[in-house]
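With one protein chain removed, the remaining protein chains of the complex are shown where they sit.
Now for chain A:
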Amino acid sequence: MSGPVLSLRGVSKRFGGVRALVDVDADVHEHEVLAVVGDNGAGKSTLAGVLAGAHRPDAGQVLLDGRPVLLDSPAVARSLGIAAVFQELALVDDLDVVENVFLGHETVRGPLLDEVAMEREAWRLLDQLAASVPEVREPVRTLSGGQRQVVAVARALLGSPRVVVLDEPTASLGVRQTAEVLNLIVRLRERGHAVVLVSHQAGDLQAVADRILVLRLGRVHDVFDGDASYEDLLAAMTGAVRPGAPHRRGQR
């Protein structure tokens, strides 16, 4: 297996007196889904934020293809091929679906926006997600929670990033849309993307994960194979076992 695309080495992050991440090491490879699971306040979203350039670590390094990089902002991360969808989707309510998908990355043709090309690309991305968005020229204010999630994911996929970071992508969705997001993650992996999936829904994570990283109180508690049992994950999430305690590996 080739080296990791994106790595964290000894990353720590504080918010005032709260230690959100403590000395975290993590790797994600191409053609792999790394799931990050943990209890509320375990540091999952902070970890996603560091990977996507939204938070700058107080200590430690972020490595891209083995070389240290400074992810100053999500835009810098984006330009390096790391895209993210966060829990607060950051959609502009009054803009329509196409405008939201292309916000800041508009396709131009001469001095004008190429609305036709953008609309076509927006439909292509939404189709990939098997999305149930009825109309791409309606303001996103009019869409349901699930449809808004889909628009945010479509925006992340614009430009085919190498690493896709998804923070709680199924939190507000119905079963059908959850199924579509999980299928999408499988497809992203098949196409060779590295996917970081952050969630507290252990069942959804286990369905698609190659490896599962368990965070507890800001530290990496353990890293499991994707086929680890639910009980092992739960024990690690709740701290019922010591960090790195030898766990029985499932049959591989």
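The rule is simple: a residue touches a chain if its C-beta (ideal position, glycine included) is under 8 Å from a C-beta of that chain, and two chains touch if they have at least 3 such contacts; residues count from 1.
Here is the rule we go by: contacts and distances are computed from a predicted model.
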> Can you pick, from "ROK family transcriptional regulator", "Putative phenylacetic acid degradation protein", "Electron transfer flavoprotein subunit alpha" or "Iron ABC transporter permease", the UniProt protein name of the chain not displayed?
Replying inline: "ROK family transcriptional regulator"
> Which of these touches the unseen chain: A:Ser7, A:Asn100 or A:Thr178?
Replying inline: A:Thr178
>> Looking at the full complex, which residue from A:Val18, A:Val92, A:Val186 or A:Ala240 touches the chain that isn't shown here?
In response: A:Val186
> Please identify, in ascending order, the residues of chain A that touch the omitted chain?
Replying inline: 1, 29, 31-32, 132, 174-176, 178-179, 182-183, 186, 190, 202-208, 210-211, 225-227, 229-230, 250-252
